[in-house]
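One protein chain is absent from this view; the other protein chains keep their places.
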Amino acid sequence: MERIRHLAPPALAAGAALDEPATYERNVENFIGTVRVPVGIAGPLAVHGGAARGTYYVPLATTEAALVASYSRGAQLITRAGGCTARVLDARMRRAPVFAFADLRESALAALWVRENLARLRAAAEATSRHAKLLAVETTIEGNHLYLDCAYATGEAAGQNMVTFATEALCAELLASSPVRPRSFAVESNASGDKKAAAHALMATRGRRVCADVTIPAALLEERLRVTPAMLAAYWRVGAVGAAMTGTIGMQGMYANALAAFYLATGQDVACVAESAVGITRLDVAPDGALYACVTLPNVVVATVGGGTGLPAQRAAARLLAHGEGPANADALAEIVTATALAGEISLTAALCAHEFAGAHHRFARCGAGARTGVGVPA
Amino acid sequence: MERIRHLAPPALAAGAALDEPATYERNVENFIGTVRVPVGIAGPLAVHGGAARGTYYVPLATTEAALVASYSRGAQLITRAGGCTARVLDARMRRAPVFAFADLRESALAALWVRENLARLRAAAEATSRHAKLLAVETTIEGNHLYLDCAYATGEAAGQNMVTFATEALCAELLASSPVRPRSFAVESNASGDKKAAAHALMATRGRRVCADVTIPAALLEERLRVTPAMLAAYWRVGAVGAAMTGTIGMQGMYANALAAFYLATGQDVACVAESAVGITRLDVAPDGALYACVTLPNVVVATVGGGTGLPAQRAAARLLAHGEGPANADALAEIVTATALAGEISLTAALCAHEFAGAHHRFARCGAGARTGVGVPA
Amino acid sequence: MERIRHLAPPALAAGAALDEPATYERNVENFIGTVRVPVGIAGPLAVHGGAARGTYYVPLATTEAALVASYSRGAQLITRAGGCTARVLDARMRRAPVFAFADLRESALAALWVRENLARLRAAAEATSRHAKLLAVETTIEGNHLYLDCAYATGEAAGQNMVTFATEALCAELLASSPVRPRSFAVESNASGDKKAAAHALMATRGRRVCADVTIPAALLEERLRVTPAMLAAYWRVGAVGAAMTGTIGMQGMYANALAAFYLATGQDVACVAESAVGITRLDVAPDGALYACVTLPNVVVATVGGGTGLPAQRAAARLLAHGEGPANADALAEIVTATALAGEISLTAALCAHEFAGAHHRFARCGAGARTGVGVPA
Partner (left out) sequence: MERIRHLAPPALAAGAALDEPATYERNVENFIGTVRVPVGIAGPLAVHGGAARGTYYVPLATTEAALVASYSRGAQLITRAGGCTARVLDARMRRAPVFAFADLRESALAALWVRENLARLRAAAEATSRHAKLLAVETTIEGNHLYLDCAYATGEAAGQNMVTFATEALCAELLASSPVRPRSFAVESNASGDKKAAAHALMATRGRRVCADVTIPAALLEERLRVTPAMLAAYWRVGAVGAAMTGTIGMQGMYANALAAFYLATGQDVACVAESAVGITRLDVAPDGALYACVTLPNVVVATVGGGTGLPAQRAAARLLAHGEGPANADALAEIVTATALAGEISLTAALCAHEFAGAHHRFARCGAGARTGVGVPA
């Protein structure tokens, strides 16, 4: 494969000035310098998304050899097959406060009050930000404790802080107005799934819920990855059982590499990998004998403003994904990273089926040679 | 608080030369440049570990404001209380191959053969590396499928690749020697928990299982964090229920920030946060009225060789944790990051109880001022 | 304690005629006789419920010695403390069909069609029964598969069959009317939690969601159960961690004994214990030093019509719970069994704390003597 000449390093911002404290003062305390994480590109990756429409070269920041090469071969396969479809199905950032009352009678009354006073609570919450929109408040009673699940639209921001401020105001309004007074409360009860893997998250979106799928002709799969659709589908069944036996949340080969490398490259909060890396992969044989592959990620946390998205190199990396003027919007980022995860699932599973899993690591991790060969323009 | 003068930036390696492709050719393919992640230090953090013995300034790479400050105030509190205890309780990297047979009779025979031929399998596996030691092989039969759980000691390496090579050799030996021949196999079955959150992982160590605990006098807690031990213990009970209600794996405030920032700063594989960020936190009132706090992390994946640990800035960051000549060993890194997570759990929970959770973000995220105040030498 | 004279055996229907095939022809195929399960009564149990208001003697069918005695001592304690509160918080029986389409584009279009044609789907579903009311339909897209979560009110019936019929009609309507045609479908996709323990069930009611709580003065607890509130609360914390470490769904001492014995005595479907026996127990020290205890069960499946509820002895047992004319309604049964579970949690935990857990079994299981002593009228 050829390498992509128009992205010769350093395509990202460089220079010693980027190590200056002033660049980072809004991002970190007690600054002592920077660590640099190399960015490779995987692609081309053709995505027919709701927001991401085009062929992308995906920046991935990692120190793990073979990672970019593996995503790249999956991306190229998808592109050769005509591209994948991707859709943001839902978007909501959540915060889950809890209120303690004297007993169940009181918590049940308070839950009723919340349901009847949503407009008042919404007004308080939304007054904290131009961007936060309160989508829903669900109540769960556990004895004398009342848990709320507050879901917000947060626009282009990831919204983790935005929903905290908004929910704090919502709580203050409840404290001021509810005829039933709680003994105590906390703005977060551990029930929102914030940077934690929780089964509930599979059903209840946090961040963006995204799905991507692709159909790959059998001949193309065999030519490129040396496996058949039936082999991948057979492995999927084994892996599904392996996941179930060990109490894994969701069902996947592994999303964490794609998510961590993409988040890091584009200035997202990489700690969110703890919650983002759950989902469902399915590899199946389509009626016409092709491979059908899909990935569903219910907790993709991406943004184009806030956090590390404004740092020079990170912004430059995100701009690689723009079509037109500015960077891709958050929906587009979410669709691209999910498509990348789909590429990885196909590539990883094929490596396992073709008994090249260890081989890939041997080849790439042990010798620098060949490290440039993973990306090319499909003929 | 005073800032730590001996760690003025840039304490880590800097300079445009660090953006050169040659530096990263063993770490990434299709290199196009680097992203820089600012590193702040949290501390001092006094640890009485099995391997980590001393007072540490912990490098944390993050773009999320307030993060370093929060860990720092937790670390200082622990240090003022005399330091925390930490112990690596177990260390094993796992790979879980699967073999498909014709039926249950055959898979049961093969399981028996495995248990009776462990020496032969061990020899094959250990021949692939000077460092890999096969600790155990467990067999699980699911119909005509036989899953093996192969656990290895991997020394100072994280060992993810090492155990793949070793297990591939183990599989080859089984294929060559077992009188019952499998129809097919894969070196990984999705049952090892590799970069995935799985309930099984809480009981079955992957990487290092580490526990850290500390007792904090009530007066010190109130003076520093404006909360009482009873408040933290009450919140813990609420959070435990919040976790259980939502099907969360483990029970925690949030480890991901500490793990991601530490892994990134010291060149670990940050994608491992997906599996590392599960564990158990407990906050309780000790018989004498003090706060008792402990954190148990069963899947800490750290190394001093391989991956990104050899990159210039990452190596410099890890050296901050050395006492004496070289960098801290992997056991020490595991104990330090767990102690850091403990500091974070106390600080985060106190912020929630004192209703300063949103406030902390407001203060640090919205204005650069004060960003230097989080770390100091305890008086 | 005295025994309850007005319930001397045989209070339930008896006689050889009850072994006749004609009695059971609607309940079982290939009838060969009956097994008899002895029923003991636990109580008195004072419940201040939404539907159950009074003091109950709860029939429990079991062959496990010490079970009735344990629930009885918990019930008496609750009654002495003034009774417990109980509330049915939600009621919905669910069925989760799945439709397979060609790809994600189609499944997303179909999901949209479902959301826009709810009235039509509701009409079809509700035409199958006078009692089924379609409360909600939620859509979940997983690649080319569309899962629906159909929730119904089913009145006094458990509704497992009713929602199957209704959902079958709903599916037929979708097949007939949707412009996007599925390739195939099934009326149940394994996502409803039918007789299976699923984390999702903790948040999504199936059957009745019920909560019960009680406050027990410390002196009363010590006098009756030889433990303090602090001891029970300390055990609860240990047990919460024990549950989390082992990937348990929910957090409980054990509900299965109460549920199985109550379901069996009153003619419910005892296989539902597989889904009903998940929930959250909390034992805490109230501000005034009393014990605060609560139980939340999100999947109580009870009925007053259908299944085994019409059999002679089962109907007689359910009538023990009537106040006034007929049997207690389904809401009342749900509140009573949850209150019984609460009694059991307190009694069981106290036995563990007082180191009488094994002792209770020794005493009751090894010798018949004393077996009558567990129930009495509180002085």
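In order of appearance the chains are A, B and C, and numbering begins at 1 in each one.
By our rule, a residue touches a chain if its C-beta (ideal position, glycine included) is under 8 Å from a C-beta of that chain, and two chains touch if they have at least 3 such contacts.
Because the structure is a prediction, the values reported are computed rather than measured.
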| item | value |
| --- | --- |
| Listed residues B:16, B:203 or B:219, member touching the removed chain | B:203 |
| Hidden-chain contact residue, picked from the options A:240, A:333 or A:346 | A:240 |
| Omitted-chain contact residue, chosen from C:46, C:61 or C:300 | C:61 |
| Which of C:47, C:108, C:187 or C:285 contacts the chain that the document leaves out | C:187 |
| Which residue of C:11, C:221, C:280 or C:294 touches the chain not shown here | C:11 |
| Residue numbers in chain B that touch the chain omitted from display | 85, 87, 89, 103-105, 108, 140-145, 183, 199-200, 202-204, 211-213, 215, 247, 280, 282, 287, 292, 294-296 |
| Contact set of chain A toward the excluded chain (per top definition) | 199-200, 202-203, 237, 240-241, 243-247, 249-251, 280, 282, 284 |
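By definition in this document, only the chains that are shown with their structure count from here on.
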| item | value |
| --- | --- |
| Cα-centroid distance, chain A relative to chain C, in whole angstrom | 38 |
| Separation of mean Cα positions, chain B and chain A [Å, integer] | 21 |
| Junction residues of chain C - those touching two or more other chains | 199-200, 202-203, 247, 280, 282 |
